[in-house]
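A quick write-up on the structure given underneath.
Missing here: one protein chain of the complex. Every other protein chain is in place.
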Amino acid sequence: MPDRRITKSKYTADRGMPGAFDGETVTRRRFMTGTAHTAGAISASAFLLPALGFAMGPIFEKKEESWQDVGPVADFPDDNYVPKTITISSGIGEVGKSTVYMRKHNDAIDGKRKDEYDGFVAISTRCMHLGCPVSYKSAAQRFICPCHGGVYDFVGRVDGGPPVRPLDRFYTRIRNGQVQIGPRFSVNQELRRFSPRDPGEALDGIGQYLYPSRPSIRKIPNT
Amino acid sequence: MNQREKEQYLREYMALKSAGKPFFPYAVAKDSLMACVVMAAIITMSLVLGAELGPKADPTTTTYTPRPEWYFFFLFELLRVIKPAELVPLATIGVPTICMILLFLLPFYDRGPERRPERRPIATATGIFVIAAMGFLTYKGAESGPPTQIDMPTPKAVIAQGPQFTALYEKGRQVVAQSGCEACHKFGDNGNDGPGPQLTHIAKNLPRQAIARTLVNPTAPMPSFQALQQKDPAKFNAMVTFLSQLK
């Protein structure tokens, strides 16, 4: 292989070119090379960048906050869960729905109420390991995941298996005697609220910095 | 490989190549026959096994047991085996990414001139180990039953005690399967091996009374079944009966 590292002087005058003058570095050939590269880059990015932006757009689009009725207050006991079906994404029918397990807030289990959004406990059925559908087993008072063996206790905290954080919850409120269910939020092992994260993303320790919240979905401010 | 070894390889290769036969038709004939075998395999599988659709996608389900396509079973089993929550990112992206990088860079860290597998013991052993590990994980992933049922055959001793006892045993099996015990215990091929002990042969070590006592008054983190005993003694009895027959 020839040694390409031998460099000539960058000054045209040093290379003995006809018509060179002192201090000139850009020859006609160098100028045309630069033009070819620049024009090529501009024309390629003219279709690549808009396409990329088009595909990435949804990352920055904020999801609308919506509330939906799930039933009257009397439907929900405070020592057992009732499954309810809610719509998560609209426009795709059955596939946009999900199941939540709901019960009334119980001071003995959940501690004192903090604000208007925690009158009811609404637990998501997405396993926080990788998103499989968990089910509530009332005999054992546990949430069980069928995929990789995650187990959660009565309030949704991790009891065993690989899940990285407690089951996600939903905001709830009462309007006109109806319990309403709102946006999802994530909780850490102390059940503190965080903006929604995807399954598999830890929130304890440095987890909340490793997996930042996304602009597309946030918790209700100041809650 | 240094320059001398490179040149020697190229010389040897040229010698072998010049002693060889043209690609067309000798190698192409083999390739085409192989293509026929491949197509025969695909068509046979399509005709015999068909392309049945499963039930329609239903995100509201709480009873479906998701399982991947067979060629992802080794990843699936990896996710099941790596239990501690801190290691989850390692199982999901850590190990696959490291494996991919190691594969990509193979020609750069294995630079020896030797090509015969029996004279490259480390490479050959590693290759066989990786294949065996993937095969083992695929097998384990394929046979892992859903944790909401127990597939063990009913023992002969139970059937011998009459249909009434068998019915009680089967009811107990159902209660145990649906109570989430398999989240921590293993029964035959179903359930997770740990954190709780395997229960496949639990009655060998524990008499019936002890099993009932443990269910009511367990050591943490196992939940107590005292509430079940008080609310629905028949179910609790069935559960104890089932467990005390696992010999």
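Observations on the model:
Just so it is clear, A and B label the chains in written order, and each chain counts residues from 1 on its own.
In this text, contacts are C-beta pairs under 8 Å (C-beta built on N, C-alpha and C of every residue); 3 or more make two chains touch, one makes a residue touch a chain.
Just so it is clear, contacts and distances are computed from a predicted model.
Between the listed names "Cytochrome bc1 complex cytochrome b subunit", "Multisubunit sodium/proton antiporter, MrpC subunit", "Simple sugar transport system permease protein" or "RNA polymerase subunit sigma-70", the UniProt record for the complex's undisplayed chain reads "Cytochrome bc1 complex cytochrome b subunit".
Interface note for the absent chain: among A:105, A:157, A:173 or A:214, the touching residue is A:214.
Mapped onto chain B, the footprint of the missing chain covers residues 1, 6, 9-13, 15-24, 26-28, 30-31, 33-35, 37-39, 41-43, 45-47, 49-59, 61, 64, 66-72, 88-89, 92-93, 100, 103-104, 106-108, 110-117, 120, 123-124, 127, 131. Within chain A, the residues in touch with the undisplayed chain are 55-56, 58-59, 61, 63, 88-89, 91-96, 130-133, 147, 196-201, 210-214, 216-217.
The rule is simple: only the chains that are shown with their structure count from here on.
Centroids built from CA atoms put chain B at 29 Å from chain A. Per the touch definition, chain B reaches chain A in the complex via residues 56-66, 76, 79-80, 82-86, 88-89, 91-92, 146-148, 175, 178-184, 192, 195, 221, 223, 225, 227-228, 235.
Of all residues in chain A, only 83, 85, 88, 94-99, 125, 129-130, 132-137, 139-142, 144-151, 153, 158-165, 200, 202 touch chain B in the complex they form.
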